[in-house]
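Presented below is the structure to which this report refers.
Shown here is a partial selection of chains from the complex, left in place.
Should a chain be cited, it is by its letter among A and B, assigned in written order, with residues numbered from 1 in that chain.
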Amino acid sequence: MDKVITLWEGSGLYNLQLGQAVMIVVGLVLLYLAIYKKFEPLLLVPIGFGGILANIPEAGLAISALDQAIEVAKPAVLQQIATALGVALDPLANAESWRVALKSVADGNASAEALRAAKYVAVNVGYSDGMLYNFYKVAIGTGVAPLIIFMGVGAMTDFGPLLANPRTLFLGAAAQFGIFATLFGAVALSSMGVMDFSLNQAAAIGIIGGADGPTSIYVSSVLAPELLGAIAVAAYAYMALVPLIQPPIMRLLTSKKEREITMTQLRPVSKLEKIIFPLMLLILVALFLPDAAPLLGMFCFGNLMRECGVVERLSDTAQNSLINIVTIILGLSVGSKLMAESFLSVETLGILGLGIVAFGIGTAAGVLMAKLMNLVSKMPINPLIGAAGVSAVPMAARVANKVGLEANPHNFLLMHAMGPNVAGVIGSAVAAGVMIKYLG
Amino acid sequence: MQNAELLNEGLALMALGMGFVFIFLTVLVISVTLMSSTVRRFHPAPASSAPVRREPPASSSQDDEVQAVISAAVHRYRRQKGRES
């Protein structure tokens, strides 16, 4: 009978907290969006599922052995942990208050030595690091997963349109205004006391406006890991919403005449130019912004493997099995950051709100930049392709094409929009480098 | 951090970041333009060498099994294509 009670008291239903229930529903909603609304399913299916796993009561899949022990171990074990951490537990208080005290020390100012000793206690009595916790530590904690995904993205990217019309890089630059405006917005909200974001957190939130999943994850893993879950979810969700967010802004800022502008066909680009480009970009990064070297270095490496034509085996693997494997692990790892206690807060709402603002401002800045360039240059640019500068490859380019076709059914902008589209990837990575330089 | 100071920091970072992004991409535009013109001078582009990768020869054949294989390949090919576009 004792055993039956243990079973019941160890069940999820008995231990389910409201926050966890809410987060499980959030996970299901993400899965619904991914599966039925096709919101970036490659990432949101693993993220949503990982979010559910992370919130299973008592399972502790997303926490370390020590946190697990502090949360559920018996009082005797808690006392051992307290000794290891050098904490004096109030003998009159109950176990729950001990847990709170231990948790605050473990998360806070314990020395490396004390933490190691406490972890040793936890492991010795049978607790182990949760599966998602391990995934996070290896995949995101070291930064390797977003970098390998970026390599794969590089191996899938064709810089031909950009090389044929390098001026489109300015559009990719302008669209990054979304990032910095949002950063300033987050800071402003904090100074007004509405939210409570540090400068690092504001920067990590701003990068959502880069519309680039791996860049967002990489930056927030460096600057604000505590917000990573919300930031990644916002980044991918809004990338999927690009076809809804962008068109109204694009129509608002352009006349029908501008949207009808036809662009001259792109010149063919030689293989040699395509090979030199990633190397040139790498050298420029090395000379001017070493902090962007991990991101852009891996991106250029992937692209060089694609274009050099002598390592097709490796390029294929980078675009397929390797990126797929890493995507599964990365998605589950991000999901591990959807634990109720960190995700369910007013900050998350702030992030979601600021994220959509970032997309909007980026879109507007890209369009306006294109109009500005039309003023100073003779070669006409359809301002719609400026919106593609936010990246969200290839969704934003398709949106530009679609809105263009509405205005002029014979005007295919897709290839022209691919230029600013991939320029936006570079622009966001450069912006990420600047932020890491100052705040990392 | 004081509110005003935080605001100042944010403003400074915005200016600096946006400025740097523009400078960097401007340098990139200049470099790309120079590079392309150099390349095109010394290696005049061979008619059309743009995105014609993976289009080798071909031929024809029939019967059920082959049909099945081809359709499977079509399927796989489309999926692959969908993935990259």
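Basically, a contact is a pair of C-beta atoms (placed from the backbone, for glycine too) under 8 Å apart; a residue touches a chain by one contact, two chains touch by 3 or more.
What you see is a predicted model, and the numbers here were worked out from it, not measured in a lab.
Composition notes for this entry: the full complex, per chain label, is A x3, B x3.
Keep this in mind: only the chains that are shown with their structure count from here on.
Here the spacing of chain A and chain B, counted between their Cα centres, is 20 Å. Residue ranges of chain A in contact with chain B, taken from their complex: 156, 158, 160, 162-163, 166-167, 169-170, 172-173, 176-177, 179-181, 183-184, 186-188, 190-191, 193, 198-199, 202-203, 267-273, 276-277, 280-281, 284, 288-289, 319, 394, 423, 426-427, 430-431, 434-435, 438.
In the complex of the two chains, the chain B residues touching chain A come out as 1, 3-4, 6-7, 9-11, 13-14, 16-18, 20-22, 24-29, 31-33, 35-36, 39-40, 43, 45-51, 84-85.
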